[in-house]
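The other protein chains are all here in position, but one chain of the complex has been omitted.
Our next item is chain A:
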């Protein structure tokens, strides 16, 4: 475990190993997403109240979960970067911010599309929705800060601090549906309880969720590798890699 952690400090090692992981994650996410969405959109039974409009859940819930979990990963990576000065953690934060922002945006957008037939409105100032919107603004803030500071190390540290401060929003999002009596329905998935839905409905959701995580990992790996090449462009191994014209 610790040797793994120490090896993570070396961008070159990570570049090599992630090149081996990448096709696997890409393939698994493609299979899961195709399989899951066909099952979810064509074969899962209709909801007894919402009819077919509930099917957007299969996009909405995974992206909402990813949006929050990406922010938490950024905060953890930010803390690791601040404490152990690990370059890779800094690169991860930089790579993850736009991805997390897109997942948040997707969650808000699919939520609006879902809200129109179900609640009769695109948007309400409900606690869950508002706190997700704040999350989007926090992602924008981190991205703005990263682009405003020219020095890469300073930018990474500053955005790590901001990610840690912004972490207070995550429990607010998580418990907003329990603390406030709002329009948004309670969490669809919990780790501890059996889902209230029949298996034909939640199994595809689970497949989509795992597929989203694999997709997220694929994108993050690609972006982090790109970041590694850019930051380590003065080192010998990158020069060798580029001049050789080596493939991924």
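What we mean here is this: a contact is a pair of C-beta atoms (placed from the backbone, for glycine too) under 8 Å apart; a residue touches a chain by one contact, two chains touch by 3 or more; residues count from 1.
In the analysis below, contacts and distances are computed from a predicted model.
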Choices "3-phenylpropionate dioxygenase", "Heme exporter protein B", "succinate dehydrogenase" or "Homoserine O-succinyltransferase" - which one is the UniProt name of the chain not shown
"Heme exporter protein B"
Out of A:161, A:206 or A:229, which is the one that touches the chain we can't see?
A:161
Selected from A:10, A:130 or A:235 as touching the chain missing from the view:
A:130
In the whole complex, of A:38, A:72 or A:144, the residue touching the missing chain would be A:144
Which chain A residues touch the hidden chain?
82, 130, 134, 137-138, 140-141, 144-145, 148-149, 151, 153-154, 157-158, 161-162, 164-166, 168-169, 172
